[in-house]
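First the structure, in the form of structure tokens, and then the observations on it.
Missing here is one protein chain; the remaining ones are kept as they sit in the complex.
Right after this comes chain A.
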Amino acid sequence: MTTVANSVGQKKGFGATLWDWLTTVDHKKIGILYLIGGGFFFVLGGIEAMLIRLQLLVPNNDFVSAGFYNELITMHGTTMIFLAAMPLLFGFMNAIVPLQIGARDVAFPFINSLGFWMFFFGGLFLNLSWFLDAAPDAGWTSYASLSIASTGHGIDFYAIGLQIAGAGTLMAGINFLVTIINMRAPGMTYMRMPLFTWTTFVASALILFAFPPLTIGIFFLTFDRMFGGNFFDHTMGGNTIIWEHIFWIFGHPEVYILILPAFGIFSEIFSVFARKRLFGYSAMVFATVLIGFLGFMVWAHHMFTVGLGPTANAIFAVATMAIAVPTGVKIFNWLLTIWGGNITMTTPMLYALGFIPSFVMGGVTGVQQGAAPLDYQLHDSYFIVAHFHYVIVGGVVLAILAATHYWWPKMFGTMLSEKLGKITFWFFFIGFHMTFFLQHFLGLMGMPRRVWTYMDGQGWNLFNLISTIGAVLMAIGTIVLLINIIVTTAKNVRVGNDPWEDGRTLEWAIPSPPPFYNFAQTPLVRGLDTYWIEKQEGHNGYTAAEPVTDIHMPNGSIIPFFMTLGIFIAGFGAMYRVDHSWGLPVLVFGLAFTFLTMAIRSVKDDLGFYVTKDQIRRMERGRD
């Protein structure tokens, strides 16, 4: 019962607080940990982006060396995809999805914590490369021939860091799937689930089937670089194209893993701030599933120029263009949701409205690249860079920023300043288009991606200059957001259950932030947008599906932290085994340590604890 006492108790010392966060299995706290971790890496990746843009500010620039530039682009891409965008989305999934389905936690709270620590230590491992050796420099795709030839330990950091972080992602994916399948409250049928829950569900299924190939691909790379394997070495019978296939069989679903939750976030925002039910809910669900399915059929469109032949290219071209259909369905449904709605121009709504034209532009250039013959022209040019930044920044990052403003009050109990939020939006939005719009034309003019500088007199100077200024605007927007967060936290003005006043889904029916057991009584879900239905009928809160009973909650545990620490240590052993005699013992020790923690976990009963009826009544009363 100590845990209960702690969570309702008074101020704790620093040590106790730290211990609490290291051992927490509460999905809301893990969500916050993901936001902090992902936010940190987002800033890091942003700094790398700024250095790239400063290097390209003027022709023949020598602000950074060619080698360092390669490290910058590699780390920028890898960090932003694996360590910023995904964890930030996981943060919102963790914090919100259990609330939306009326659950008290995720299905596997222990594994949830393990998944977070794996992500964090994997990211740490990858970024320690800056200090310990050289950072990876073969691009975020690390195509095999190049990555095998790379000297130093840079690529080893990439391989092992991503392996650890990727395992964490896989665990999170399975966890969300089981949570959504098994833990929905009574009445929460699949076709009543909020769109954010639906998109989390489909994205998690994509994680389940896309990450194992990445695991295997990275193992091959690790074996080839560190353990004498020959998968990609053609002189030994290997085949370098295998890496490309495996990487993109993972890599293409990965972009849908990012964008589907973003779609979910915007679906929530449109319907709340237009005060209308989401238009075409079932079509939205169907489109989400279809996009997820088609996402596995198109990986070779990243490899049109490899030479797979016209038949393969044609099939993958058609499959690629087919994805535009369900995506178009979504765009029109959002437009029809706003149509005739009673619109409030809040910060999240601004992001949502900005998202539609931005993302459509990224989608249109995507279909253009899907035409294989045209792709031969566009391949490896700045047109590609412009395209994927339009979908990733114009889609995913705008969604993350929107969600930050939208769910901040639910997660932290305070409201971010709307004024500063709108300043962030305009700086970021204008800066984004300034940076990337002109890169389409730079690409068409022939500017290649991943090259550290360019010569004068090709007509590229002005566009590159404008592009860099745009990047500065985005950085200012991000800084304003950070100031906003600090100011809001310092002021600490508490808000009620439903601070936007038009919340439709279950998370808005409970306090902000929710108590650690979320729902004093399991809710009864009465339809799509169940909280909206309750409010229409004049109810305050949700209809309960059960009387107040004892609540079963999971125990906190430090084991996930140590389990990951073992793998983290083993990673260094595997990497330095080639140069130092201490490498092998460290590798063995790290793995043995992890297996020991796994054995402890397996042998020690972890039955959780009960919060009694009386304690719940007392805590609920204390709030009113």
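Simple rule for what comes next: contacts are C-beta pairs under 8 Å (C-beta built on N, C-alpha and C of every residue); 3 or more make two chains touch, one makes a residue touch a chain; residues count from 1.
The criterion applied here is as follows: contacts and distances are computed from a predicted model.
*Asks:* So which of "Phosphate transport system permease protein PstA", "Cytochrome B oxidoreductase", "ABC transporter ATP-binding protein" or "Cation acetate symporter" is the UniProt name of the chain that got left out?
*Replies:* Matching "Phosphate transport system permease protein PstA", "Cytochrome B oxidoreductase", "ABC transporter ATP-binding protein" or "Cation acetate symporter" to the record, the invisible chain is "Cytochrome B oxidoreductase".
*Asks:* Looking at A:Phe227, A:Phe286 or A:Trp339, which makes contact with the chain not pictured?
*Replies:* Only one of A:Phe227, A:Phe286 or A:Trp339 touches the chain omitted from view, namely A:Phe227.
*Asks:* Of A:Ile36, A:Leu128, A:Leu208 or A:Met297, which residue touches the hidden chain?
*Replies:* Within the whole complex, the residue contacting the unshown chain is A:Leu208.
*Asks:* For the full complex, which residue in A:Phe82, A:Phe108 or A:Trp140 touches the chain that was left out?
*Replies:* A:Phe108
*Asks:* Can you name the residues of chain A that touch the chain not displayed here?
*Replies:* 107-108, 170, 174-175, 177-178, 181-183, 208-209, 211-213, 215-217, 219-220, 223-224, 227-231, 233, 235-239, 242, 246, 249, 552, 595, 599, 602-603, 605, 607-608
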